[in-house]
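Removed from the display is one protein chain of the complex; every other protein chain stays in position.
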Amino acid sequence: MSDAGMSKIVKTMTGVCFPFILIFGLYIIVHGHLTPGGGFQGGAVVASACAMILIAYGSIWTMKKIKEKHLSIFESLGALMFISLAFFGIFLADGIFFDNFLVKGAFSFFGLFANTATGVADINTAGVIPLMNIAVGLKVIAGLFAIVLVMAYATHKIKEVDDQ
Amino acid sequence: MMAFQIPYLAVAGLIIIGLYAVLFKRNLIKMIIGITLIESGVNLFLITLSFREGSTAPIYTSSPGGPMSLPVPQALTLTSIVIGVAVLALMLSLVIHIFKHYKTLDVRKIREEDN
Amino acid sequence: MNWRVTAGGVFLIIVAAFLIYAALLSPTFGLKDSEGDYIERPMDQHIIDETQTQTGADNGVTAVVFDYRGFDTLGEATVLFTAVAGVIIIFRRLKK
Partner (left out) sequence: MFEQILTHAPALAVAIPLLGAFLTPLVSKINGKLRNVFVVIITALTSFIVALLSYNILAHESVKFAPDLVKNGIQTYIFGAGSAGDPVVRIVFEVDGVNAFMIILAAILPLAAVIYSWGFMKDETGQDKYYTLILLLTAGMLGMMMTGDLFNFFVFLEITSIASAALIAYRVNNKFSVQAAFKYIVVSTIGALFVLFAIAILYGQYDALNMAVIAKSIQYGLLDKIALILLIVALAMKAGIAPMHMWLPEAYGRAPSSVTVVIIGTTLGSFYGILRVGFTIFGEQIISESNLEVGIALGWVLVGLAILTIFIGVLMALKQNDFKKMIGFAAVAEIGYMVLAFGAALATMYQDSVTGITGISSSGLTALKGGMFHILNDALDVSLLFLVAGAVYYVSKESSLNRLGGLARNMKYTTIFFIIGLVAVSGLPPLNGFASKLMIYQSTYEINPILAIVAILCSILLLATFVKVFYAAFLGPKLPKFENVKEVPKSMLIGMLVLTCVIIFIGLFPNLVVENIVTPAVTALQNASAYIGGI
């Protein structure tokens, strides 16, 4: 992998594939409570799409577009969203940390749409679970991409030192 | 009885191979591969515990019915995989730094250089 | 044969014996006893039965991950957060 990235063919194909992988990953995140998947799995899919771009375009180019500082802030925001959802459980009456407070009927939008059959269910069920999935998804995308980006950039610097 | 325990024997095999790599391999990257092998063994063990004969995944959306496999070990495996990724990332970054300092990944050469 | 190899070999053999023994003793694969009935798993069966009525989620594994054992998932997210912070701190610029 040269630092300028790979050939033009690879770059173009990456651009074509990237949106599809992105949509697939987001689908896995959002449908985590209905179908196999969830925040971690979908996040890993999206992060691998980002890693594909990193490989195709090289770490210097990617580092110019987005810094690990920004990714780290995104990650903090995802983690904060997750822990605040857990904290909300305390503040409601008779609540407890990690209470699934949306299911209890206080908010009908994300409530318990009792669908005890084995058919197809609505997406706005399961209380805080889909929201937590989104928070964790955001966190995993930012986190994994930050790890890959920082490591790729650092190894490139080592190579530079060797060449001198 | 014995024949049905093959998945567990595979678990034991994976862990032993991984431990062998950690103890006897001189290359740091190979040691890390050994650790991930141990981890796969443990994950395989967890997921093996969740299987019920003739069962489907514990998901009700379009489920064909019938017995479902156990959900808790699958959730534990998920957690343990993510933890494995985190540990792997940190170990690889440390190895990158060791390479920066010593210009080698061979344990013996590193030890020689220290003395 | 230096002492490191010997000690490592002995350790490996002991662990291997332990593991193979444990593998043979583990619950039967497929969780069926000798008469063909399922071995009872009360905790997991409780989750399978109640996941739709208690959490509203159709996916039992997600229900465990985010509801029943949600605190584990917070820990797991924290592990990833820790790893990212660790990797960034290791590759930081050393001069201001």
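In order of appearance the chains are A, B and C, and numbering begins at 1 in each one.
Everything below uses one rule, namely that a residue touches a chain if its C-beta (ideal position, glycine included) is under 8 Å from a C-beta of that chain, and two chains touch if they have at least 3 such contacts.
Just so it is clear, the model here is predicted, and its values are computed rather than measured.
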{"item": "Chain not shown, its touching partners among those shown", "value": "A, B, C"}
{"item": "Contact with the hidden chain (one of A:Thr14, A:Ser59 or A:Ser72)", "value": "A:Ser72"}
{"item": "Absent chain, residues of chain B that touch it", "value": "15, 19, 22, 28, 31, 35, 38-39, 42, 45-46, 49, 72-73, 76, 79-80, 83, 86-87, 90-91, 94-95, 97-98, 101-102, 110, 114"}
{"item": "For chain C, residues in touch with the removed chain", "value": "18, 21-22, 25-27, 40-44, 46-47, 67-72, 74-76, 78-79, 81-83, 85-90, 92-96"}
{"item": "Residue ranges of chain A at the interface with the undisplayed chain", "value": "72-73, 76-77, 79-80, 83, 86-87, 89-90, 94-100, 104"}
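What we mean here is this: only the chains that are shown with their structure count from here on.
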{"item": "Chain-level touch network, classified as line, ring, star, complete or other", "value": "complete"}
{"item": "Whole-Å separation of chain centres (CA-atom averages), chain A against chain C", "value": "22"}
{"item": "Separation of mean Cα positions, chain C and chain B [Å, integer]", "value": "10"}
{"item": "Where chain C touches two or more other chains at once, by residue number", "value": "52, 58-59, 61, 63, 65, 73, 76, 80, 83, 87, 91"}
{"item": "Set of chain A residues in contact with two or more other chains", "value": "34-36, 38, 40, 121, 144, 147, 150-151, 154"}
{"item": "Residues on chain C engaged by chain B in the complex (per definition of touch)", "value": "5, 8, 11-12, 15-16, 19-20, 22-24, 26-32, 38, 41, 43-44, 47-48, 51-52, 58-61, 63-65, 68-69, 72-73, 75-76, 79-80, 82-83, 86-87, 90-91"}
{"item": "Of chain A, residues touching chain C in the complex", "value": "32-38, 40, 68, 72, 75-76, 78-79, 82-83, 86, 97-98, 100, 103, 111-116, 121, 125-129, 132-133, 136, 139-140, 143-144, 146-147, 150-151, 153-154"}
{"item": "Interface residues, chain C side, partner chain A - complex", "value": "52-59, 61-63, 65-67, 70-71, 73-74, 76-78, 80-81, 83-85, 87-88, 91"}
